[in-house]
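Each remark here refers to the structure printed beneath this line.
Below is a slice of the complex: some chains, not all, each in place.
Chain nomenclature is as follows: A and B, assigned in order of appearance, with residue numbering initiated at 1 for each chain independently.
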Amino acid sequence: MMNIRRVISKIERNYIINNLKNEERIDGRGLWDYREWKIKHNLVASAEGSADVCLGDTRVITGLKYEVGEPFPDVPDEGVCTVMAELLPLASPLFERGPPDEQSIELARVVDRGIRHADCIQTKKLCIKENQAVYILFVDIYVINYSGNLIDAGGISALTTLISSQIPEGKWVDDHVEWTGGYLTGETIVKELPIVLTFGKIGDIIFIDPSLPEELICDGRISISVTKDKITSIQKSGPATFSIDDIQMLNKKAMELGNLLRDNLNLWQYKVNIE
Amino acid sequence: MTLLIKDEYPEKLFREDGKRLDGRDLKELRPIKLEVGILNNADGSAYLEWGNNKIFAAVYGPREVHPHHLAKPDKGILRVFYRMATFSVFERKRPAPGRREKEISMIITDCLEPVLFLELYPGTSFEVFIDVLDADGGTRCASTTVAALALADAGIPMKSLVTSVAVGKIDGKIVVDLSGVEDKAGEADLPCAITWFNEEISLLQFDGDMDLNELDTFLKLAKDALKEIYEMQLNALKSKYITIQEKYNGGQVKQ
């Protein structure tokens, strides 16, 4: 087992960097290759939607719960979807118990914004009765094993969870909500499929999907959320700087690789069919 | 705002054919699946499915104690952190750990500690993280059972494994291994655990209503069920070592 708490040695660092300079990575990938994706859906019986996503050794389990509440006054006919993330201490010796730290806040925020701004969720479908009752969805991401690039794994995980969801359908009767017996499913709720792609930068070299050793020596990262033809969210983090050319190139790459990944993963296969 | 659907319980917990609602006999366990060594950052780990329960356990240690002042000069300390995912239950649980989670963490700590040789590790800590991703009754027993496997997987010297199960009373009948709905709608629930090195009880809780005779029956039933689960634990450990052996066996699967 790798002891990821130790400082990565200079030798190891140089080894990673030298490989990168030759456009090779220590796990054999090219600069623009993702690690292998594995996706399971609807594994949590207690949740109204769930996904178990592995990206290489990184593993993330996400579940959806709902409540029915009053809408915000400025959008009286729209429901709400919130994303929370927790980095479980069992996932890595680097994670500590306690209230959410910066890394878990970033994970939740980037995934949340990727969804929110991409017209991903049809919030009007989450309205039961204008001004009175809407669905509040909680998409909660738990990191089970940490091996780099939580954001992309978390994004796919949240998306799969939403697609796989199945929420009791309510209607407004007199002054309260009653169950129709039917369900709202991911097919109804989800429209766009935004993909979030994270690029690492070490020295002058940029690559996709940092593995753990790469992430630990990264100077910086950029996460870009894309729909089929639009960029919907960008987040730069870490102390690296990026040239304007880099940024243009990365957004183009994100669009390209995002479309590829969307096709390959074919997330609609995880929707639930209800007779 | 009332919730759309209530968490309602059936009036009867037995079917007309005398079986339990999930088709089990009185003394029948739910299906159990155990896997060892599934998380590669931890010193030891295990995964369990038990009915609809889905639980991960990971062990770190012996390692430095944080915060320092908890360290003991004459022995290591064992700390167990039992947590439930927000979506593991019918109504979303709040993310922060609650009183119930802290109490169960303590119960499991007390249950596992007797099998360890903490006196050999002064100044250090063993930390066991247990995360329930899906809950369906008996999570403290399932958590204890999977945590014992994670400790073993970490190669920490142990006097024996620990195994846990609940027995209880539903609709007046005594049954083994209560499901979620049986736990909530039933009359009594007795989670217990055994430390095999001395065959004594190291976890015992009860809430409900029983007389002394019923207690005797409960304990007898529990012992049979515990043995059955113990075998599964041993097999899970063995199959991991077999897997490892195969890996080192020149890459060839043994015939």
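Methods note: contacts are C-beta pairs under 8 Å (C-beta built on N, C-alpha and C of every residue); 3 or more make two chains touch, one makes a residue touch a chain.
The structure presented is a predicted model; accordingly, all values stated were derived computationally and were not measured.
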item: Whole-complex copy numbers (one chain of each kind is displayed here); value: A x3, B x3
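The rule we apply is simple: only the chains that are shown with their structure count from here on.
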item: Gap in Å, rounded to a whole number, between the CA centres of subunit B and subunit A; value: 31
item: Parts of subunit A lying in touch with subunit B, wherever the complex brings them together; value: 1-2, 4, 43-48, 50, 57, 61, 63-65, 67-70, 84, 86, 88-93, 96-97, 99, 133, 138, 140, 142, 144-147, 168, 170, 176-179
item: Interfacial residue positions of subunit B with respect to subunit A in the complex; value: 1-5, 39-43, 45, 52, 54, 56-58, 60, 63, 66, 81, 83, 85-92, 95-96, 127, 129-131, 133-136
